[in-house]
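Here the complex is missing a single protein chain, while all its other protein chains stay put.
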Amino acid sequence: MTADERVHLINGTFLSLSPHRHVFQDLQKKFGDRMIAPPISELGFCGLATGAAMAGLRPIVDLSTGSFIYEAWPQVANEAANAFSMSGGQTRVPVVFHLFHGLRGGGAAQHSGSPQAMLWNVPGLEIALPSSPRDVKGLFKTAVASDNPTIFVDHIRLLDIRGEVPESDKPIPFGVADIKRAGGDVTLIATSYTVQVCLGAAQKLAKEGIEVEVVDPRTLVPFDLATILSSVEKTHRVVIADETHQSCGVAAEIAARIAETGFDKLKTRIRRVSTLDVPVPYSPPLEAHIGPTESRIMEAVRAALI
Amino acid sequence: MPEQTYLDAIRAALEEELRRDSAVYIFGEDVALGGPFGVTKGLAETFGVHRLVNTPISEATVMGITIGAASAGLRPVVEIMFIDFITLAMDQLVNHAAKLHYMSGGQLSIPLTVRIQCGISGAMGAHHSQSLEAWLAHVPGLKVVMPANPADAKGLLKSAIRDDNPVVFIEHRGLYRTKGEVPDGETAVPIGKAAVLRQGEQITIVALSSMAGPALAAAKELEADGISAEVIDPRTISPLDIETIASSVKKTGRMIVVHEAVEQGGIGAEIVARIQREAFYYLDSPIARVAAPFAPVPASPTLENQFLPSKDKIVEAARVALTHG
Amino acid sequence: MATKKENLKEVVELLRRMWLIRAFEEKVSALYAERQIVGLLHLGIGQEAVAVGALSLLHDDDYVYGGHRSHGHAIAKGADINKLMAEIAGRATGYCGGKGGSMHIVAKECGFITATGVVGGTIPLALGAAFASKERKKGQVAAVFFGDGAGQAGPFHESLNIASLWRLPVIFICENNGYAEFTPLSAHTKIERLAQHAKTYGIPASTLDGNDLFAVRNAMTKAVANCRAGKGPVFVECLTHRMRGHYEGDPAKYRELSQLAEWKKKDPIARVARMLRSKQAITDKELKAMESKARTLVEKAAKFSLSSPWPADGSLTSQVYKTT
Partner (left out) sequence: MFVIRHFEESLVPLHDKGVFSGHYHLYIGQEATGVPALSCLRADDYLFTTHRNHGHLLARGAEPKRLFAEILGRVDGLNGGKGGSFHSVAPSLGFLHSSGVVAGIIPLSTGTAYAAKVQKNGRITVCLFGDGSLEEGAAPEAFNLASLLKLPVLFLCENNGKYGSGRAVAAAQSSSMAAYPLTDLPKAYKVPAQQIDGIDAGLVHATILEAVEKIRRGEGPQFVEAQTVRYPGSATNWPTVPAPTDTALAWDVTSVPEKAREWYRSADPLLVYIRELVEAKQASRDEIAAIEGQVKTAISAAAEFAVNSPFPKLEEAETGFFA
């Protein structure tokens, strides 16, 4: 916000639900005049942000919980995404929609939404999914700088992850996958918090002599298929772990692309470890069971080696 | 068997169900006046305006009302004029209709049918020509059906209305005027069952809704070159009938998937991902998808035609598959 | 205060139910603090008069929809506190088998249809139930609770419009506690009384002190009569104050403490107790006994819940679809 006064923050409850909201309070002191806490009308303030972006601002909107974006869907998917193309290239919409997706413990069905699979089907939106402190800072800078409407998919469970963050404010470009852990036996592709789960699984599998390569695409649009294919060329075995529901989920599109373009590189079928096709139950043990858990990931990796 | 248009077949299904079950109500903008495309023409005169309920232009709340009514003993059919407007009712559909049965531990049931028009017909631009079925196929708790011909339109709509779960019935506007044989009387087509439109040996073409026609045409053209193509219409995209498709692919060893929606994140991705898991070792060539490019639907008619998958694109994809491996 | 017509014996029963809700919510809060219950929890301590005042007038087959702060509404409508507590604790013996949780309570047997995690999410649903009951002419009424935060959401206005247009037997009950999540209502809209919106759509509306049990009952009596007579919807706005934060764990520093102290004086339970004592309808001893009875019932419910089994894995994928 210091770099560009056109950046405005809409919806001041940024981190308010989590114990980390003190972080947000000092932002308030510095940039108070460029932050508004609108009423609970997602349709209204996402429309306001989209309109403001058309008129030259670069607003960042926080929808807090992923499931709440459905209320603003017409403004995000119909207006923001289409404006540039429908106007024949005359109207830009540099807006960032930030949300926390996925299973957070007790969120139940209406607070654990992961809308990025549906949004990947919307031409005109860029989608970024950070999985580490370094990525979140670098990708966020690119998102704000981008002239396209961007969905910034965050995860509550990432807030406590610690990691080195370079002092330089060099943005991380979209469309560049990141090999989080090198390995020769199985290519394990994951996004957002699931990357951390996969790194845990990879460590345990290493003890069993299985070297897993953890690949994090970091953005769905644009999507770095090349890096993934070069990894598949090495391992010939693929497992994809992701928190969106299985049917038409993020893993489905990734699997389809690899099956189409990497057919000759595969020695076995691509296995997906996604959230089951059930509404998210409240009860903690049920919820803990349905997501891409460490055990389910390890099981899939072992199966890929047989 | 009598011949009917796709649109008349839908009206016939609505009429039969309205007569069969007094709990069936039809909601939507101007439905009592025949609806924007004339699908409900004449029904209000027979069944009364209290059962064909004209609603204001408030998609979110009208969807909520029909869900509430469904949970309170009615069996509503709500019409959303264009699938592009489903965006306004996403919260009620995704967060409430799809989840209430599960979240209530089975206490509540939502026997609701959501009728939606989709697809390209007549250069209407990006807000009136989209195919967004993949969004809905991603939601556990919803069933999604997409008939490609009059007989399936009638059969699937009857099954949808009788199903005790929320079913999204997507009719393609471009198919309204197409004709086909429709058996009269009780002809419920089961939800979740694909149909083999044409037997073949060397390649399986899975074609959805409006793409069934071009796929059959492509198959005919391929036959002239001595290539025997099997054409399958999934008819239901959630739950997907993977067994029928897999058994065909195990026979032919090659597959292409065709749909009008954009390729990225489309239902084709799910079919490819499932088939490469079920029939990996039978595949002699990579599975290919023939779908719209990743762009909003342009308005200009020529761009629109370029945007649509066509018979030629299907034939070309099939030839590529056959030269591989 | 109480009108002559309220017979005192009935008021004692109402107070007993209010105590049950207060004790229940305080126990749930304690269990949350001990991490026995997790997830997002919104408690209605201080808003008991609205729940009991409103719902004591409805029949079993009337429909009630809640928001995300609806434990009290469910209890006031007759929900079994054992099954309710078990659901909040995510156990198999809960009303929804542990799948719904605090924000998605469903107790259909007593007409509590559902709560919701989406602000104002159940308002359109209530209209649907009202439509169905109007069609079946059985005189059922639908009541929907929501907070003042819902007043700014689109579907709220669409619902007022349609309910008025179609004369639906629905009672909109707004619990205006002056706060939407963390910011005072005044920061969200210039209209601090939602009844004004109802009048715009031609719906009779009243604003009253939500802490006065009898004011709530009077307004609701008229509202229910209006609906049952087919005269269309009614809007009842109850000014209340939640004693806790927006959700458990929110210290609610954003609220001036003075306001909190002043409202404690208006505690709905204390007011009814004072009234009954002044009319010699109840003795201090009986009041003490009523409170401790409530707490023992709630203690039993807590023991029942925490000793109940977690849901079996098999239940995980069941009931996604209803198999006929």
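All chains are identified by letter, namely A, B and C, in their written order; residue positions are counted from 1 within each chain.
Note that in this section a residue touches a chain if its C-beta (ideal position, glycine included) is under 8 Å from a C-beta of that chain, and two chains touch if they have at least 3 such contacts.
Note that the coordinates shown come from a computational prediction; the quantities given were computed from them, not determined experimentally.
The chain not shown here is in contact, across the full complex, with A, B, C.
Touching the missing chain, out of C:191, C:281 or C:297, is residue C:191. Checked against the full complex, the one of C:65, C:112 or C:156 touching the unshown chain is C:156. In the full complex, chain A touches the omitted chain through residues 8, 34, 36, 38-39, 41, 43-57, 74-75, 78-79, 82-92, 94, 123-124, 126, 146-148.
Against the chain not shown here, chain C presents residues 152-158, 160-162, 164-165, 188-191, 196-197, 200-202.
Taking the complete complex into account, residues 36, 54-58, 60-61, 84-85, 87-88, 122-128, 293-296, 298-304, 306-307 of chain B touch the chain not shown.
The definition used in the following text is that only the chains that are shown with their structure count from here on.
Chain contacts here are complete: no pair of chains fails to touch.
Of the two chain pairs examined here, A-C and A-B, the one linked by more C-beta pairs in contact is A-B. On a Cα centroid basis, the chain most remote from chain C in this structure is B. For the pair chain B and chain C, the distance between C-alpha centroids works out to 41 Å.
The distance from the centre of chain A to the centre of chain C, each centre being the mean of the chain's C-alpha atoms, comes to 37 Å.
Chain A and chain B have Cα centroids separated by 29 Å. Among all residues of chain C, those that touch two or more other chains are 94, 96-100, 104, 116-118, 121, 154, 320. The multi-chain contact residues of chain B, meaning those touching 2 or more other chains, are 60, 91, 95, 99, 102-103, 140-141.
Those residues of chain B that touch chain A in the shared complex are 60, 84-85, 87-88, 90-91, 94-95, 98-99, 102-103, 125-127, 132, 134-135, 137-141, 238, 240, 261-262, 264-270, 272-273, 276-277, 280, 283, 285-289, 294-296, 298-299. The residues of chain C lying in touch with chain B in their complex are 63, 65, 94-100, 104, 106-108, 113-114, 116-118, 121-133, 135-136, 142, 154-155, 158-159, 161-162, 165, 318-322, 324.
Within the complex formed with chain C, the chain A residues making contact are 12-13, 16-17, 37-41, 43-44, 67-68, 71, 105-111, 276-279, 281-286, 289-290.
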